[in-house]
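One chain of protein is taken out of this complex; the other chains stay put.
Moving on, here comes chain A:
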Amino acid sequence: MVDWLSLAVPLAYLGVLIGSLATFSSLYRKRKAQKAASLESWFPAHIQRDIYFSLMHLDPPAEKKSPAVPESVLKASLLRRATEDIRRVMTLRSQKQALGVLLQRGSVGDDLWQRFLRAEKEMEDEVRDVVSEANAYVPGWGQVIFQSANEMLNNDLYRARLKEHSEKAAEERAWWDKKKSSIQEEFMKELNEESAVPNAKIADVSGSTSPIAPASVSASRPVTPAKQNLAASVANTPSVQGSDDDAVMVEADTSTVNSPGTPGSVSGKKKNKGKGKK
């Protein structure tokens, strides 16, 4: 006959022990999983990828006549996706070393490293997926799709830079027009002042014929030698120009320099004035 009463105590003890261990274990695991899931992903949403899949899943419209998304659209979308993938892979590659150093020094937490590893793994899968999709459309495309995507990415960056430059042109033009007019104004004011004080530079004025001369003499006398210097350097340019393929530039350049009678020369004089004052 078993003594149930005396067995009850150790059984209860075991029950409580196992029960508490089980609860602890399940709670701990749940919390860990939650933490891993709540880790922020490294990159923002992959729009290109979402669009690609959305297109794949786009339901054919109700009326039977219009077909589903044509393959060419999907191909274009896949290319965009590959381009974005390249950008992400590059980012990861450039960040990896720096992040490793920071982690070793203990400057960043383990969380960040976990997130990074996860992003790396995701990108690996993503690239593999793109390659297999490309091969599914056209056999052999998988080998070159990333080459094409890379060029597209670089071309995009380069075009953006060029666009910036061309947009700057209007800005520079506005600045220069403003500056030119302010120089002119200043110059006119100076001219008026000169005439208000008739005996100031009368000797100088008498020697010159043009009305611009007094101001230019008084304000920029030391400039003139340098000015000639500059002109000389312009005249010399052809040798630079000539160093390359287009000998065309050479002749034309000399002609601009050697023809002071062109309409440009007047405004040139004013500009020289402005320069002397600076």
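Please note the rule applied: a residue touches a chain if its C-beta (ideal position, glycine included) is under 8 Å from a C-beta of that chain, and two chains touch if they have at least 3 such contacts; residues count from 1.
Here, contacts and distances are computed from a predicted model.
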{"item": "Which of \"Translocation protein sec72\", \"Gamma-secretase subunit PEN-2\", \"Ras-related protein Rab-39B\" or \"AP-2 complex subunit alpha\" matches, in UniProt, the chain that is not displayed", "value": "\"Translocation protein sec72\""}
{"item": "Hidden-chain contact residue, picked from the options A:L55, A:L102 or A:L191", "value": "A:L55"}
{"item": "Listed residues A:I47, A:V101 or A:M188, member touching the removed chain", "value": "A:I47"}
{"item": "On chain A, residues whose C-beta touches the chain left out of the figure", "value": "45-51, 53-55, 57-58, 61, 66, 69-73, 75-77, 79-80, 121-122, 125-126, 129, 137-138, 141, 144-145, 147-148, 151-152, 154-156, 158-159, 161-162, 165-166, 168-169, 172-173, 175-176, 179, 222-223, 226, 229-230, 233-234, 236-237, 239-241, 243-244, 246, 248-249, 251-253, 255-256, 264, 267-268, 271, 274-276, 278"}
